[in-house]
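With one protein chain held back, the other chains of the complex are shown just where they sit.
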Amino acid sequence: MELLIWLIPLLPFIGFLLNVFVIRREREAGLVASGVVVAAFVVTLIAVAMLAGMPPEERRIVSTAWEWINTGSFRVPFAIMFDPLTAVMALLITGVGALIHIYSIGYMHGDPRVVRYFAYLNLFVTMMLFLVMANNLLLLFLGWEGVGLCSFLLIGFWFERKSAGEAAVKAFIVNRIGDAAFILAMLAVFTYFGTLNFYGDGEGGQIGFLERVSDIAGLRIGPDWQPIFVSTAISFLLLIGATGKSAQFPLFVWLPDAMAGPTPVSALIHAATMVTGGVYLMARTEALFTASFTTQGWVAWIGAVTALLAGTAAMAQWDIKRVLAYSTVSQLGFMVAACGMGAYVAAIFHLLTHGIFKALLFLAAGSVIHGTHDTQDMRRMGGLKDAMPITFRTYVIGALALAGIVPLAGFWSKDEILAHAISHGHTPIFIILFLTSLLTAFYMGRQVALVFFGTQRDPGYHPHESPAIMTVPLIVLAVGAVIGGVINLPVLHWLTDWLEPVLHEKAGEFNIWLALIATIGAVGTGYLGWWVYTTNAARIKIGGKDPAYRYSGDIWEGMEEAWYLDRLYQRTVVAGFEQLANFLARVFDPQGVDGLVMGIGRFFGGLANGVRALQTGYVRTYALVFTVGVLLVLGVMLWFAR
Amino acid sequence: MVPTSYYILLSAILFTIGVLGVLLRRNAIVVFMSVELMLNAANLALVAFAREQLGVEAQVLVFFVITVAAAEVAVGLALLVAIFRTKRTADVDEVSTLKG
Amino acid sequence: MESLAIPPVDLSLIAPLLVVVTWATVLLLVDVFFIPDGRKKLTGYLAIAGLVVAGLVGLPLWGVTGTTFGGMVRLDPFALTLTWVFLLIGALSIAMSLEYLPNQGIEQGEYYPLIMFAVSGMILLAQGADLIVLFLGIETLSITLYILTGFAYPRLTSEEAAMKYLVLGAFAAGFFVYGIALIFGATGSTRLSEIGAYAAGRVLGDLNLTLLLGGAAMVLIAFAFKVALAPFHMWTPDVYEGSPTPVAAFMSVGTKGGALAALVRLLFEGLPTLNEYWLPVLAGLTALTMVVGNLGAVAQTNVKRMLAYSSIGHAGYVMLGVMVAGEQRGPEAFIFYILVYALSNLGAFAVLIALEHEGENAWRLDDFAGLYQRQPMLAVAMAIFMFSLAGVPPTAGFMAKFYALTAAWEGGLPWLALVGVLTSAIAAFFYLRVIIRMFMTEPEGEPEPALNRGLTADIVIAAVGTIGIGLIPAPVFALVERSLVALGG
Partner (left out) sequence: MNQLGFPLLSLILWLPAAGALALLFVPRANAGLARQVSLATMIATFLLSLLLPLRFETNPMQMAVVGAPPVMQFVEEVPWLPIVGATYSLGIDGISLWLVMLTTFLGPIVTLSTWDSVHKDVRNFQILLLILQTAMIGVFVAQDLLLFYLFWEFTLIPMTFLIGIWGSQNRIYAARKFFLYTFAGSVLMLLALIALHILHRDAIAAVEPGFRGTFSFSQFVSDLRAGRLTLDTTTERLLFGAFFLAFAVKVPLWPFHTWLPDAHVEAPTAGSVVLAGVLLKLGGYGMIRYNLTLFPAASQWAAPALAVLAVIGIIYGAAVAFAQSDMKKLVAYSSVSHMGFVVLGIFALNAEGISGALLQMVNHGLSTSALFLMVGVLYERRHTRELAEYGGLWKVMPVFAAFSLLVALSSAGLPGLNGFVGEFTIITGAFRSPLLGWIYVAFAVGGVVLAAAYLLKLFRSVFMGDVSQPANATLPDLNRRELTAFALLSIPIVVIGVYPAFFFAGMQHSVAALVADLIAQAAGS
């Protein structure tokens, strides 16, 4: 069993190594890469089956490979584990991952660097699996930064484009800011618990910190006038880490730019898996978060604010992928808000369904882009439903799922979050999230209308349907998007039960009225979005303004720019740092620090010239100096003897 | 008998005159003479002390000093002649090419 | 007046000195009558032979301690070791002069005996136990050096240097004699041991003590002048620059060695009990010397002049050992430093000579440009000497400086050691400048270095010695240590 769970991350890693060192041909690369991920999926299934065969309380397998760091009291094993939470994450990663790998074979066909692409993809899956399988924060962090690296590599995959390089670097650095907080959180955890392990290794060794969060109950640090609970400090730092990775306010600015990468990458990394890392982290360390009332409030509000901000931004985008990107940010906001409200199961549930239908949407969008010869501006699309029937149908299924229409997957998971919000008294949060869900339906209606309805506005290309290797994964995912909700249906709540050993949650009440209102609202706004953009289709010009701009003006522009947050950062933080760095490098260092050093040199140079000036060449001057010396020496010696 | 201190005072005055001569006069010959004056002031002090202390060393030294002075002056005058040949001057301040 | 009794004389105690003086005198005559112009090099070889013989004559005297001439002259291992060092300095200086003199057109046979006389003066200084002998030694050394300085007649700089040296030297001599007079007036003796015995019993307020101190101050000043301690150093740069290069080389190490040897005797045989008076003064002068010497060198672009200032700086370092010669390590540091400094400095001057041609002063820093590309081994040798003078390991210069600093710290002068290391950081600047010019710039029509046997021998001996002593200093230290067993009494 221990060996088996090691196989899960190792299979993709072997694929990575093969792709780096052995494989040189495109066809083999795609097959091997997809093959190992499919194999990993199968192994995961087996592992899940074996896990299910164990009594619920014992459903955790821990395996230590070697002592990773051992210095002083600081000891971290290289250890992975497999428990119900990990299992669902691993299933999502390998399952959706496998489909995306297969899809990529078609999508990336003909690209000159396709081998490298699959290598990156395999490495990503490896790292993502380490992220969810790690049994300590440090190994989780390895996966955490590892997926960041792969994200960097894949966003910048078409590095010839300037925007790709910039977006890649931006993604990495913004993530690093969150990671810095993550590091501090790890230090704090280690300081207060003496270990970074989540759980004990099951062999009578040290127990993990998640199992004894009560150790720090009531412990405070900080200055006397403003002490804070240790649990708050740690969880807040983790939250910052999560806002980076899961693209939450105020660090979500990297995700829209990240769309510069190949579309399957957006589907895998920036929709289904990597960006959910933050949510996973919060769910995993749920014990720490629930220990801090303060942090939970922050988490909920950050999630809600992000959901709303990104939802509005998604409404005003023209780029087919940027709509989905902001939508992803918005949906992640839902999950984070759910975590903040303590609805971890709902968050994970939404994470899973979102992983499926957002991957579907991205892949379908990729199919659109593929079929329109790399067109991404929706103003140049229109009327594609006839040319791309399968893509169209799957896209609509995805859109409906995202909009939360009964009985698709998205409905159940979103509803669970909303129901939790209302039943636990988080009314303001509920209002924001509900509003956002309406916006979601609206912008999906808008997008479907712009892309698939009306007439083709740019006649410069001939749209065509994608090959089967791309459409088959779409169909599979579409099926998933339709029936995915089944895993945690209100009456069955399989997922809640499955996760109970980890998250210790009981199933919530199903609120039929809420479900009814939400569905009606979603259908209504979704139709509205579709209606506005089909009827006004004639007004949409390539490079022109949105029809809604007429009514909302600057507000629309603000939405289009995601409320200028990115620009604010550019002008304050980035520009400020660049100016400071330039000042230090061009002025302070050469003239200040080095100037001081050289000044010492010049000082002695001046003294030296003084000595030189005294040496006049006149022998009588020498005699005079001599005589002065005589008087001094005599004076001093006789003064001593007085 | 004249007290030794008188001799010493005189020798000190002579010595100081010698020093001032070296410092103030520009003619090389006068400078040499001033140095001689210093040496002879010392000689005076030596013999005066020799008389007081009844020691023989000081008197021996005086002979040495006279000899050395002669040698120095011999070398000095030779040099002076050499310099005078090239530079046509006996002014010590004119001979100041080496400096800095 | 008591009757003069001739005290018993043991000539064996001054055997090396006798050999040198006699040999020089005879050589002077031989040179005039038997050696034709143009073959004066032969005189040089004979002079070296004389110095070697003198050194060999000294061998059986190792370990002998004794005084003669009524206690005016003393022989002990300290003096003997220094005698050997001086003989070595003399021989190396002569070796580098052999080709230099004809190249400069100033070849005269008297040159070599004069060097030998100067060496005899230095030996006398090392052996002197009486102020009169010290005076004699210092004047023997000085007067020969006046002549040697002006040896490049009719070159004006040479004459100017000689004149300045003579005027100031005679001026200093005046103070010396007057100082002796005062000391004699206070103590009634010129014998160092008797002065010491007298001073031991004196207390403050005693007029004789004041007299003694005044005299001591004046004598010290005369030595300070010879050693080139600031502010009595002013003659050094001009005289070194003006004199023929081998003479400058000889002077830089010889005068210092001789004068300091005498100073050690004077301070620790004559005035040990008065050290509370002279130590602060000398320490002050030493500090000033290290600062002035090294700063002065910083501003120089003339390498010869730079070496002159550097020799002032080194006078300060070697004084570190001299001042604390009452301790075990002081005189050790002094002898070791003089030996090492002699090797490195003579080596450096030898390289300078290699670059010098008649009528051209190849002393500008620029003349060293690209020397590495023209004469790599010469450049490497010069680099070794420069690093040694700067005190960078693994050269002997480092060991010497290290030991001098240790001695100073141990002798209770940590602040002076501090000044020493700080100024050595300044010193690195100008030594490095020569190295940079040699190795890191391109040559552009500088004079071609001309090497000959004498120079090569000098440079090789100096370089091997500098590196060898730097890496394995123990044997030399052992010798130095043994030579000091009998000092101080």
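We call the chains A, B and C, going by the order they appear; numbering starts again at 1 in every chain.
Note that in this section a residue touches a chain if its C-beta (ideal position, glycine included) is under 8 Å from a C-beta of that chain, and two chains touch if they have at least 3 such contacts.
Please read these numbers as outputs of a predicted model, since none were measured by experiment.
Chemist: Given the contact rule set out at the top, which of the displayed chains would the hidden chain touch in the full complex?
Modeler: If we consider the entire complex, the absent chain touches A, C.
Chemist: Just to verify: which one of A:184, A:528 or A:565 makes contact with the chain not shown?
Modeler: A:184
Chemist: With respect to the chain omitted from the figure, which of A:67, A:386 or A:458 is a touching residue?
Modeler: A:67
Chemist: Return the single residue from A:31, A:173 or A:632 that touches the missing chain.
Modeler: Of the candidates A:31, A:173 or A:632, A:173 is in touch with the missing chain.
Chemist: Since one chain isn't shown, list which residues of chain C touch it in the complete complex.
Modeler: 332, 372, 376, 387, 392-394, 398, 402-403, 405-406, 409-410, 414, 417-418, 421-422, 424-425, 428-429, 432-433, 435-436, 439-441, 472-474, 477-478, 481
Chemist: State which residues belonging to chain A touch the missing partner chain.
Modeler: 66-74, 78, 116, 138, 141-142, 144-146, 149, 152, 156, 159-162, 164-166, 168-169, 172-173, 176-177, 179-180, 183-184, 186-188, 190-191, 577-578, 580-582, 584-586, 589-590, 593-594, 596-597, 601
Methods note: only the chains that are shown with their structure count from here on.
Chemist: At what distance in angstrom does the C-alpha mean of chain B lie from that of chain A?
Modeler: From the centre of chain A to the centre of chain B is 96 Å.
Chemist: Taking each chain's centre as the mean position of its Cα atoms, how many Å separate chain A from chain C?
Modeler: 78
Chemist: Taking each chain's centre as the mean of its CA atoms, how far is chain B from chain C in angstrom?
Modeler: 25
Chemist: Which residues belonging to chain C are in contact with no fewer than two other chains?
Modeler: 163-164, 167, 171, 175, 237-238, 299-300
Chemist: Multi-chain contacts in chain A: which residues touch at least two other chains?
Modeler: 612, 615, 617, 619, 623
Chemist: Which residues, counting only chain B, touch chain A once they are in their complex?
Modeler: 19, 22-24, 26, 92-93, 95-100
Chemist: Can you list the residues on chain A that touch chain C in the complex?
Modeler: Result: residues 604-605, 607-612, 614-615, 617, 619, 621-623, 625-626, 628-630, 632-634, 636-638, 640-641 of chain A touch chain C.
Chemist: List the residues on chain C that touch chain B in their complex, please.
Modeler: It comes out as residues 2, 4, 130-132, 135-136, 139, 143, 146-147, 150, 153-154, 156-157, 159-164, 166-167, 169-171, 173-175, 177-178, 180-182, 184-185, 188-191, 237-238, 241-242, 299-300, 305.
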